[in-house]
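Note that this complex is displayed minus one protein chain, with the remaining chains in position.
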Amino acid sequence: MKSTEAQVGVADPLQDASTVLLFEESRPGRIGFSLPTDDVEEQPLDALLPGVALRSQPPALPELSEGQIVRHFTKLAHANYSVDEGFYPLGSCTMKYNPKIDDALASLDGFTALHPLQPLSTVSGTLAVCEALQRALAEISGMDCVSLHPAAGAHGELGGLLVIRAYHEAREPGQRTEVLIPNTAHGTNPASAAMAGYRVVEVPTDIQGNIDLGALKQLVGPQTAALMLTNPNTLGLFEQQITEVTACLHDVGALVYYDGANMNAILGVARPREMGFDVVHLNLHKTFATPHGGGGPGAGALGVRDFLVPYLPGEWVERDGEEYRLTHGEASIGRLRAFFGNVANLIRALVYIRCMGAEGLRHAAETAVLNANYLLAHVRELFSPAYDRSCMHEFVVSASVLKQRGIKAIDVAKRLLDYGFYAPTIYFPLNVPEALMVEPTETESKATLDAFADALRAIVQEAQTYPQVLREAPHRTPVGRLDEVTAARHPKLVFTSSDYAR
Amino acid sequence: MKSTEAQVGVADPLQDASTVLLFEESRPGRIGFSLPTDDVEEQPLDALLPGVALRSQPPALPELSEGQIVRHFTKLAHANYSVDEGFYPLGSCTMKYNPKIDDALASLDGFTALHPLQPLSTVSGTLAVCEALQRALAEISGMDCVSLHPAAGAHGELGGLLVIRAYHEAREPGQRTEVLIPNTAHGTNPASAAMAGYRVVEVPTDIQGNIDLGALKQLVGPQTAALMLTNPNTLGLFEQQITEVTACLHDVGALVYYDGANMNAILGVARPREMGFDVVHLNLHKTFATPHGGGGPGAGALGVRDFLVPYLPGEWVERDGEEYRLTHGEASIGRLRAFFGNVANLIRALVYIRCMGAEGLRHAAETAVLNANYLLAHVRELFSPAYDRSCMHEFVVSASVLKQRGIKAIDVAKRLLDYGFYAPTIYFPLNVPEALMVEPTETESKATLDAFADALRAIVQEAQTYPQVLREAPHRTPVGRLDEVTAARHPKLVFTSSDYAR
Amino acid sequence: MTHPWIPMTETEKREMLTFLHLQDTTQLYRDVPEDVQLQRPLSLPPALSEAEASRLFRQHAAANLNTLQASCFLGAGAYDHFVPAICDWVTSRGEFLTAYTPYQAEASQGVLTAIFEYQSMIATLCGCAIANASMYDGASACAEALLLAVAHTGRAKVLVSQALHPHYLQTLRTYLAGQSIEVETLPQQKDGRTSMQALQQQISEDVAAVCLAQPNFYGAIETIAPFAQAAHQAGALFVTTAYPIALGLLQPPGEAGADVVVGEGQPLGCHLNWGGPYVGFFAAQQPFLRRLPGRIVGETQDGQGRRGYVLTMQTREQHIRRERATSNICTNETLLTLANAAYLAWMGPQGLRRVAELSLQKAHYTARQLVAAGFHLPYEAPFFNEFVVDLRCPAAPVVEKLAERGILAGVPLSTFDPQRTTQLLIAVTEQRTRSEIDTLVEGLKEVCLQ
Partner (left out) sequence: MTHPWIPMTETEKREMLTFLHLQDTTQLYRDVPEDVQLQRPLSLPPALSEAEASRLFRQHAAANLNTLQASCFLGAGAYDHFVPAICDWVTSRGEFLTAYTPYQAEASQGVLTAIFEYQSMIATLCGCAIANASMYDGASACAEALLLAVAHTGRAKVLVSQALHPHYLQTLRTYLAGQSIEVETLPQQKDGRTSMQALQQQISEDVAAVCLAQPNFYGAIETIAPFAQAAHQAGALFVTTAYPIALGLLQPPGEAGADVVVGEGQPLGCHLNWGGPYVGFFAAQQPFLRRLPGRIVGETQDGQGRRGYVLTMQTREQHIRRERATSNICTNETLLTLANAAYLAWMGPQGLRRVAELSLQKAHYTARQLVAAGFHLPYEAPFFNEFVVDLRCPAAPVVEKLAERGILAGVPLSTFDPQRTTQLLIAVTEQRTRSEIDTLVEGLKEVCLQ
């Protein structure tokens, strides 16, 4: 329940009630579980486990009734903002509406209660879903083959770079050691490149917000394995010289990796293939509406051009008449995880694609881009756009105009929470000072965009009149601004039995 | 999200944002539905419906996207207190924890997607569930046959009284015109009696909180059709002379009706049959943990002694070896509704009973009673118990001690909301002035009971120091105390198109 | 003992007993006379763990033939319209699911606001001024509507169409029996509709209400305005039941003169659930405001002028008015009104019209195919999505046979009327595909016409 009034003459009864942890509600001897009785003759433990070291004391798990656990998580849920509650303009994250039918269908017993190693003949329904999704994603990206193996975007990046590595190693062993990455890129790009064993070379951005083609040409060479690129890029701008960019890489025998995080802008409008990309990952938890789960699970489908198929990670489904079978590349880089993929999310993504259809997907992209441009047109008078072009599905502005009032991007972000919105992505991309990165998606209404613009307007006003309110924001959340510095300096990461004593 | 601070120097951005209605978010031409395309040749309407009066304009339904509807109901959910969130000490309502497994199983396609008139051979699973539930409830109540037909307690009351009426009419037509009902009884008892065509005669309560046996003896006679009784009664007290009471009715040829709303106190401890009752309803949405849904659906199983079986309403399941069939009484009073019963709740109730077992049910009853007595022992020093006996699963106290500070039961109730609790039932039973009726149930922990007692203590303290705070409570809810008088005087019951204009 | 749904520990139990100066819990029952105490444990099957219950009830569920596996052509008061995922989502939210009736409005604005929206939607759908917050189901709502008419007019007789759903007829007889109200039926005409001629003969100054079903049980669309007029002329109220999906296309009864419009809300986003829980809707014109049964939600304000919703006009209700209440209803079907509200919001005016059109078109296609296959439709009146077909052979065994092939072919009318042995009542919703329909027709042909 929300509070709307606090001046009650006496202390607010719940003022100091922070969330009680499960551990703090625990009482010895209480149970929440119910388990079958044993219908086999029980043997003494030491007869079954001779010489095996057993636990000397039980794990310090909380002891609660089921109902107490339900209450705990209900209260936690109420302290969590989500797309189901309101606008989530988190740039680069594509927080669109997650259709309820997707969850309902992915939760059917017939999908959830399947062991990954049961005979393939007993999972033909799931195989059919995966095969159809592979085909759809191949068509959407223009790639020749798609592996649904990776668990997320970054997982796909690692897989994709290892594919590229395997390809080059088979041709020019030890030659290509560098991956080029724009300075606007998401952190996972350089991190993945490093994990794949590459040296990361940063490519600057030109004054249009495009990758600096001149600089790029200087940087490519026989040592270049690949360029990683997001397009639209993380400034929300379409790389206007994209074909020149990819050609420039191909000219030196390097490949081009497409980070599909921003694919929502161009569904059915343009495809990585025609832009010249060789390897693509798609974040199904962004563009294809699978819910993000507060931090995952996602799914990061990986598509490649035909000549890279032999190297693909994991397995994929092949259809042979009425039969489905699993297959893998002859020179596969191997597995990136134990089993096939994040199947429950794959089902959701296919339901989404089937319910949208080709026309619906393009409509989604166009609407996302229209929404972003509309919102940008409102916001442009408040904050300076990083690059003054029409944007794709998101845009980046700088809050540095508020610097003289001592207000930073984070203050604007925190104050937005008080207005009932989540905050945009902040301080990313790194080349824009005090960046606010706003992505409205196609599932927001004009009324919401207008209200969000109004809130930003009011906040800019507050920055002039009551800057302290912003610096101390948020004020309407379960807790006030949390001290992240102390958290990092003196990390307390677990509740321990000594806490029980307190 | 909860607010914890409102003094932010500037106006609270959401201070005046009351819930926006679906209608107010509507925009012409927007859609939320998706429907199959038509695969038959469409004919013009006037060819299919010659001469039929059609709608001249579409119904004024809101036009929203699916995601907007999800947000709306998510926000509404956040403005609704529930057992899943906290303690719900609503006397007479048995707001116990509703196990999640019950909901999960009742929601299986195999149960939900069954038409009530499909061949019985195709619903054997559901028939098995209903038959098992009938047997369990018969055993728990001691009745000989149980009909699962009624939708709620009051529905069962009406059915039960009509059974009694049919029984008497078959023997002594036109003779028995009165139903006796204690003055402590729930409002549905007299209302049901009136609907069944009876004159209601009120029976007083004695100073022990029992039905006044002396007065009862004066009131019974050849005109008496039945007595309706709740036991434990609505004061939370067990009728100590219950066998004398029921005998007194039987002596004059009348029957005794058991309102099972309070059965939770005595599961496995005592049964209506041994007390001398002839007809019983059980509120499955109370004792058997089916969730109350914000006002239903419930289920009000109706059990009777053997001589009343011919009159039972609706149909019930009979097992014949491996076969199940539906049967009904030869002289049935008929249907009380179109179909079998509130089946989804019947499934939930059976899951509950099967997971509790006989021992578990008795344990639940004993714990509910212990919890109530424990809480009463704390509260007794604050408010005067209506009757100073040890209670069953609930107790009634009077807030009239606070009268001299101008504080009423409703003020205590409203202030409890600020403390994070729901309120007890108030102003019922009617014979207790400023009644607060508290039912903790067995699913609350000692810590919760202690916290609730502390809250009441604090409120009694506030009544002395800041009575205005109580009179103006609640303060921490989405809206403050609502004007019920104006609502009733100038009823506004629907949103109309003229509201759109505003 | 310990149980996962009961948080009290043995230690706490001892603490609490000590606090109460008791030895053990049996002492709590000292008020229960010994001879009333059960001297043995209840005889119930042994307790199951959640895992075991989960498996057992899944087996029960799997033993049924559900309408997601089969092709369902059953109607007769319950319809296999699509239930959007959003309806299940709404009703499974714990905040709604596990709340009680909203006695404390300030802590229950969620459900109260939703009911207000529901009332508004039902009223516009029915062409009425007001609506309540639900009844048990369509049949009991119909019975209560007649009780309203009796109370309002002070008359003790009702005229009810013979073509009402037989279960509704039985239900209203049960309800009205208590108060010795006379129920007289209006016969059905040959074309399937209720006889207006009969009404003119049977109507009189002692009739409280005239009641029709729209469409009626046999699928025929009634011409209701003349009935309303005739009823009103005699000082009686005019009550209809209505199929809410049909109201996406048909004239709302409230606009054709109905004083009270009731019906079954199941088709609006509630699962078939083998008959329940369902939800009765109850809409009426303004003059009957204070006679409505059940809960009603109204708009009001708090001290700061903020809009809010409360249960209102409670002086009609049993907890205040007791034996003089307008009805005994207490717990109703609120959760399903949320499903109804979500459904109607999801559909909107366009969607509701479209689902009605699809049902209409597909039903008429089915009828055409049946006629083409040589079957006879006994009634000529226009129908919406449900109609009677004469199979010329006993319908019940045919239905059994087709069920084995996964076709739930319809409701044999012999279920309700032994005379109607060969008649089958078929309903078609937007969910049936042409190929399912063709398979039904083929199946009927094969089983009946050979």
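Chains here go by letter, A, B and C, matching the order in which they are written, and residues are numbered from 1 within each.
Operating definition for what follows: a residue touches a chain if its C-beta (ideal position, glycine included) is under 8 Å from a C-beta of that chain, and two chains touch if they have at least 3 such contacts.
All values reported here derive from a predicted model rather than from experimental measurement.
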Considering the complete complex, which visible chains touch the unshown chain?
A, B, C
Among A:Gly298, A:Gly329 or A:Pro385, which residue is in touch with the absent chain?
A:Gly298
For the chain not shown, which residue from A:His363, A:Arg405 or A:Arg457 touches it across the whole complex?
A:His363
Over the whole complex, note the residues of chain B touching the chain we left out.
1, 4, 27-37, 64-68, 70, 74, 99-101, 103-104, 109
Taking the full complex into account, what residues of chain C touch the chain not shown?
4, 50-51, 54-55, 58, 62, 68-69, 82, 84-85, 89, 94, 346, 430-431
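Heads up, the rule we're going with is that only the chains that are shown with their structure count from here on.
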Top-ranked pair of chains - ranking by C-beta pairs in contact:
B-C
Centroid-based (C-alpha) most distant chain relative to chain C:
A
Computed distance of Cα centres, chain B from chain A, in Å:
45
Contacts with 2+ other chains: residues of chain B:
66, 70, 74-75, 78-79, 81-85, 97, 99, 355, 417, 443, 445, 472, 477-480
Find every residue in chain C that makes contact with two or more other chains and list them.
3, 5-8, 12, 49-50, 58, 84, 86, 88-89, 94-95, 107, 304, 306
